[in-house]
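Yeah, one chain of the complex is gone here, protein chain that is, but the others are all in their spots.
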Amino acid sequence: MTTGSKDRPDHPLERLIFFSDAVFAIAITLLIIDVHAPHVPLGSPDHDYIRALLNLTPNLFGFFVSFFVIGAFWAGHHRAFALAGHYSDSLNGPNLMMLCSVVFLPFSTSFMSQNIGTLVPVQLYNLSLITAGLLNIRLVRMVTAPPVVSEAVSADRIAIVRARGPAVVLGAFCAMLVAFWDPRFSQMALVTIPLWLRLLRAWTMRRLARAPG
Amino acid sequence: MTTGSKDRPDHPLERLIFFSDAVFAIAITLLIIDVHAPHVPLGSPDHDYIRALLNLTPNLFGFFVSFFVIGAFWAGHHRAFALAGHYSDSLNGPNLMMLCSVVFLPFSTSFMSQNIGTLVPVQLYNLSLITAGLLNIRLVRMVTAPPVVSEAVSADRIAIVRARGPAVVLGAFCAMLVAFWDPRFSQMALVTIPLWLRLLRAWTMRRLARAPG
Amino acid sequence: MTTGSKDRPDHPLERLIFFSDAVFAIAITLLIIDVHAPHVPLGSPDHDYIRALLNLTPNLFGFFVSFFVIGAFWAGHHRAFALAGHYSDSLNGPNLMMLCSVVFLPFSTSFMSQNIGTLVPVQLYNLSLITAGLLNIRLVRMVTAPPVVSEAVSADRIAIVRARGPAVVLGAFCAMLVAFWDPRFSQMALVTIPLWLRLLRAWTMRRLARAPG
Partner (left out) sequence: MTTGSKDRPDHPLERLIFFSDAVFAIAITLLIIDVHAPHVPLGSPDHDYIRALLNLTPNLFGFFVSFFVIGAFWAGHHRAFALAGHYSDSLNGPNLMMLCSVVFLPFSTSFMSQNIGTLVPVQLYNLSLITAGLLNIRLVRMVTAPPVVSEAVSADRIAIVRARGPAVVLGAFCAMLVAFWDPRFSQMALVTIPLWLRLLRAWTMRRLARAPG
């Protein structure tokens, strides 16, 4: 699907978007800083290097999962602000709060990776995802409502963009339930996020198709 | 409040704004780097993990306070430059000095968090806030005066934007006074910043309403 | 060669490009973080400092190679998106995956620099380059095809831009072969990347000249 509109948003709105993009970009890149490259004594056999890498599996797994989670938050931010046309001072607070929860994710990822498979770090990670998800839902709601939303945007497109919001929250909630059963498998429940996205989208489409005009 | 102007500033001005946004974004995100995720020995009971997190309370508190302080500086920069229309070489020096004081904040935050509740680190933090606040006031004054300010901007809007400047300085000054009484409660005085903002705004509005034309 | 077009892409596309630029910029700058400046005891003779620097040679060599490799990926991204005119949601996934492979490079560089001249770290580095190269080829293909590519772009220009893609993959593949012979000389094979670029370009130009219309 392509968006054909050539209209550009207000300049103050562009700057807000730009600042947010930079924060997302830094948070997503900082994830790799916590994966420290191991030093193996010179002259060790090859399988010592491979074992050193395998020991990093939880860190690398945490890196990849959080990379795509932050990427999904960025994509949602991008999708919502593509519908915005006007700047409002009231956006600053909720946007900063949402960014703060995203900047927190490299910390909760690192805490989880360094204490792999234990309850508290896993649940803190899930809780930080749910917090980011809820702050994101609030922000998307503001961006797709007057006075921020562009007049050219249809109610249907707004409904579709808003429908994406709960996916991360639902996925992280599943991960929380799994963690109480066994913390080691908690993160696998995050794989349900794309499923929730598809489900929420299909459900919204059906609802829109039924509604008149 | 929405700004309806579609006018875009000079390209060299846009680049100055852009560079500043990137510096703000990096400084605000670096704050989380100094909150090192604790490693707890495998097999420890859950409350050991919770205690490890609680030990981080000062670091996390410092992270959240500084995140919103830098966020407030960004919002002020954003508000002031939204009134600018023309680039001037004379902006570079004062803008760099203000950014330098913002980049310094992750250091003073970290010094305070690692030595929680002690006088010198707390006062260095307050001093760095006051410095950043004063450099910010100087910059905002330049941006909202000829030759930089856009001709379309009214004197009233300039007065309202300029009125915000002293809020951080006043809040940090209160924090300094509290620190001499007890350094542990110093940061709580920063919560007065939003109050100062509201007070300064109300006072400016009343002054403008009384003034003719 | 200059591009004369003044047309600007869609705003949502600009934001995708912008976010990618920021990620490239951070990944390329993070490379220097892993080169830790050595501390030499005060009063040591000058040649102790020089020896401390010489001990960093592998780290500095790794820094320079990876800097220009990431720079080359950025230049390729830049060249491809210069032909794009329309945003499509389907770009997000492949773009994030490519960025993820770029963000991974500071890690594989650091692993290689800390274990200089050993097989496993060198091959992991080569493998991470090949992965990034393949994900980049896929992305460039999407960007230079409908519905993303700008209608004003000729098939010949698309062919020339696409021709660049395999250069990094071929160079890293050579480095892999060299590594099996002697890991210490593996990185030198990456110097062939500019040669591959020139060869692929010449070969595409000849193919285009032969083709009718």
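As written, the chain order gives the labels A, B and C, with residue 1 at the start of each chain.
Here is the rule we go by: a contact is a pair of C-beta atoms (placed from the backbone, for glycine too) under 8 Å apart; a residue touches a chain by one contact, two chains touch by 3 or more.
Keep in mind the model is a prediction, meaning the values are calculated, not measured.
By the touch definition given at the top, chain C reaches the unshown chain through residues 1-9, 17-18, 21-22, 24-26, 28-29, 31-33, 35-40, 42, 44, 46, 49-50, 53, 64, 67-68, 71, 74-75, 78-79, 81-82. In the full complex, chain B touches the omitted chain through residues 10-12, 15-16, 18-19, 22-23, 25-27, 30, 33-34, 86-90, 92, 96, 99-100, 103-104, 106-108, 110-111, 113-115, 118-121, 124, 147-148.
Everything below uses one rule, namely that only the chains that are shown with their structure count from here on.
Seen from the C-alpha centroid of chain B, the farthest chain centroid is that of C. When the CA atoms of chain A are superposed on chain C, the rotation angle comes to 90 degrees (nearest 5).
With centres taken as mean Cα positions, chain C sits 37 Å from chain B. Among the residues of chain C, those in touch with two or more other chains are 22.
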